[in-house]
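Pasting in a structure now, in C-alpha cells, and then I'll have a few things to ask.
What you see is the complex with one protein chain gone and the rest in place.
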Amino acid sequence: MSELLQFLLSGVTVGAVYALVALGFTIIYNASDVVNFAQGEFVMLGGMITVMAYTAGAPLPLAALVAIVATAALGVAMNKLAIEPARGAPVVSLVIITIGVSIFIRGVAQLVFGKQIHTFPAFSGDDPLHILGATILPQSLWVIGGAVAVFVGLWAFFTRTLLGRAVLATSNNRLAAQLVGINTPFVMTLSFALSAGIGALAGVLVTPITMTSYDVGLAFALKGFAAAMLGGMGNPKGALVGGFLLGVLEGLTAGYISSQYKDAAAFIVILGVLFFLPQGLFGRKSTDRV
Amino acid sequence: MTLLSIEGLGISFGGLKAVNDVSFTVKPGEIVSVIGPNGAGKTTLFNMISGVYQPGSGKVVLNGEDVTAMSPHLLARRGMCRTFQNLQVFQSMTVLENTIAGYHLQESGHVLSDLLNLPSSRRRARQAEAGARELLKRVGLERAAEREAGSLSYGSLKRLEIARAMALKPKVLLLDEPAAGCNAVETEEIDHLIAEIAASGVAILLVEHDMKMVMRISNHIVVLDHGEKIAEGDPASVSRNPAVIAAYLGAENAAG
Partner (left out) sequence: MRLTPKSATLLALVVLIALAPIFFPSGFYYRVGALIFVNALAVTGIVILTGWAGQISLGHAGFAGIGAYACALAPVHWGIHPALAVLLGAAISAVLAWLVGRPILRLKGYYLGVASLGMGILISMVLNNERELTRGPDGIDVADLGLRGLLKGAGLDLSNGQFWYFFCGLVLILGAWLALNLRDSATGRALRALHGSEVAAKTVGMDVTKLKLQAFVISAVYASISGSLLALQNKFITPDVAGFMHSVEMVTMAVLGGVSSVAGAIFGAAVLTLLPQVLTVFAEYEQLVLGAVMVLVMIFLREGVVPSIQRKIRGRGE
C-alpha cells in the first residue's frame, strides 16, 4: 500500500511539471494554432539559467527570477524572429520551424553549459517528509504547489482581468479580436512570454529533484505534449488533468512494469489518444467551414 | 423520375439551427436553384448534401440510394460532384493538371503500376489528358491549359472548377455561387455553360445570389430563409410570392 502511494506521489510530482509544460503548449496553441516544440527547452533554460546565476553568487530566489524573466524574453524573441516571419505558412512549415528553434536552443545550450549535469539546492532542504509510509521530498511539494498556483493564477487572469479576456478573445477569433481593437500582435507576444515563463518556472521548481542538463528539454516537450493531447489540445483544464494523469501513469509504469520503459508511457499515451480519442478528454471536435 | 431527393435535412451549430427540415427534389436535366437572403443557410445546406458536413437530421437520397453523410469521395463515385463558392482550385498545378485531376476515378487505383510507369499507366494518363483538353475547350479555357492555375482570373477559375467537375461525368452537379464575383460577360458565359450541361441530361443544383441569372435559367426554385424553406416553384410564381418578397425586403430593412 505504501509502495503504491510512493509511486503515486512521485507520479504526481512529475505530473505537475508535465501539467505546466502542457499549459505552455496550450497557451501558444490557443493564441496561434502553432504547436511549439521548443516548449521543453524553456523548462531546461529555467533550470540552467538559475544554476548559472546561483553559481555566480546570486541568492536562489533572485537567480530563479532572472531565469524566468530571461526565458520569457527568449520566448518573445522566438515569436518575433522565427514565428512571425512565417505567418500564413502551412502547418508543416511552422512545425519544422519550432522544431528547428528547439534544436538550435539545445545546440547553444550544449556549447554554453556543456554536457554535464547541473543542479542547485532544494528550496526547503532535502529531508524527506513521511506520509502514510511513503516519503516525499519537500521540493515535490513546491512543484505541486507551484503548478496549482500557476493554474489558479492564470484562471483568474483569463476570466477576471480585461487583458486576460482579450487573450481569450484573440484565441477564439483573431480577426474579430483585431476588429474590436485588441492589439493582437501584443497578445501573441504576451502568450509566448507567459508560456516560456511558465516553462521556466517548471524547470526551476523541478531541477533540485531531477537535476538538469542541456538535453532534458526534449523529454519534457514530448511528455508535456502528450499530456496536452491527452487532456485535449487547447484546453487548460485538459492540460492540468492530462499532466497529472500522465505523471501518475509514468510513476505506476516505473514502479510496476519497468523503470527502463517508464518514458515509453508518454508515447504510448500519445498513440493511444490519437487512435481512440483524438480530441482528448476535454477537447471538442471541430468542423471546417468551406 | 427523381435523381436527387433531399428529405428533411437539418443541422445545428452549438444550439443555433442553421438549417431546419428542408426538402425538395431534382430531376435529370433540371436546373434547381436555392436562393435566400444572406445567412439563410444555403451553403450549409450544400455542404450537407455534398458530404462536407454531417447532417443532424434528414436524408439525402441519390438514385434511390441513401447517401446521407457519405464522404465526398464516395459521393463522387456515385455521380455527385460540386464546385466551391470560395474556389478550391489546386493552385500550384496547371489548368490542365487541375482538370485531369477530375479524371482520377477513371485513371487511378494502381500505385504499383504508377511506380513502375507501366504502359497501362501511361495509356490511362494519355486518355485523361485528351479528355481534359476536350473539357477545357468546352469551357473556353483551352488556351490557358499550361498556365499555373493560380494565375487565372476569378471568372476563369470558376469555369475551371466546372471543367474539373465535368470530368467526373456526374449525374448531379452542385454549383456553389458559380457567378459570384464575375462581371456581366463572365456571368453570361457561365449561364450558357450551365444550360448546355443541363441539356446533356445532368441534374443541376445551384446556389446563387444573382437574381437575374437565377430567374433566367432555373426550372425550379427553392427559397430559404433563416434555415427553413419558405417557398418553392417555378421562377414566375416565386418572384411573385409575398413571403419571398418579405424575406428579401425584411433583410434589407434590417440592414438599412
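For this structure, a couple of remarks:
Read from first to last, the chains carry the letters A and B; within each, the first residue is number 1.
By our rule, a residue touches a chain if its C-beta (ideal position, glycine included) is under 8 Å from a C-beta of that chain, and two chains touch if they have at least 3 such contacts.
Just so we're clear, the structure is a prediction, and the values are computed from it rather than from any experiment.
Checked against the full complex, the one of B:I31, B:V89, B:I162 or B:A231 touching the unshown chain is B:V89. For the chain missing from the display, the contacting residue among A:I117, A:A176 or A:I268 is A:I268, taking the whole complex into account.
Residue-wise, the contact with the chain that is not shown comes from A:F104, picked out of A:F104, A:F123 or A:F157. Residues of chain A that touch the chain left out of the display are 35, 82, 85-86, 89-93, 95-97, 99-108, 110-111, 218, 222, 225-226, 229, 260-261, 263-264, 266-268, 270-271, 274-275, 278, 288, 290.
Listed for chain B, the residues touching the missing chain in the whole complex are 50-52, 71-73, 76-77, 81-82, 84, 88-93, 97, 100-105, 107-108, 110-111, 114-117, 121, 124-125, 128, 146-148, 151, 164-165, 167-168.
In the analysis below, only the chains that are shown with their structure count from here on.
For this pair, chain A with chain B, the centres built from the Cα atoms lie 47 Å apart.
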